[in-house]
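Note that one protein chain is taken out, while the other chains of the complex remain in position.
Moving on to chain A:
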Amino acid sequence: MELTFFIAAAIAILATIMVVTQYNLIHALLYLVVSFLAISVVFFTLGAPFMAALEIIIYAGAIVVLIIFVIMMLNLTTEDIQHEKEWLQPRIWIGPAVLSFILLVELVYIFTIDTPANYRSTPVEAKAVGMSLFGPYVLGVQLSGMLLMAGIVGAYHLGRQKKKVIHRFLERTDA
């Protein structure tokens, strides 16, 4: 189980790096999907099968599909890929590299000092997730519900159209 965890984690990191370095947007998004799948396997090996399933259904299955949906309509050309190449200069990498290095040092510190956490003691089932979501964390659920409601109302407002006669001969322009 430990080996699967490390393989999945390595794939997740590699795929995420590829997301940043790919010039073609669709290819980058494909790597993003692979990264989500790998993270889902990580969740599974850590004993959270419910989270693993939701990760695929929501992130890989719905959100990235919507992003690709938008990008498909942008009509990417080779010029855009050229632009991407120009934007990704080597000096851009300095900031993220320093921050990631600090994280890496922290990770190594945790691994060496602490006794490794006993992961996968008992899998957290869907029922336990539900109990804690609607028990101590019910406020968070309600807040996110309100946020989603605001999104829906906003989308409805943007998408609303005045009712008009569809037929082109009946559509009057003068009145």
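Just so we're on the same page, a contact is a pair of C-beta atoms (placed from the backbone, for glycine too) under 8 Å apart; a residue touches a chain by one contact, two chains touch by 3 or more; residues count from 1.
Definition applied: contacts and distances are computed from a predicted model.
Entry comment: the absent subunit's protein name, as recorded by UniProt, is "NADH-quinone oxidoreductase subunit H", drawn from "ABC transporter permease", "Purine-binding chemotaxis protein CheW", "NADH-quinone oxidoreductase subunit H" or "Nickel transport protein".
The chain omitted from view is touched by exactly one of A:Ile13, A:Leu88, A:Leu107 or A:Ala126, namely A:Ala126.
Looking at chain A, the residues touching the absent chain are 24, 26-27, 30, 33, 49-50, 52-54, 56-57, 60-62, 65-66, 68-69, 72-73, 123, 125-127.
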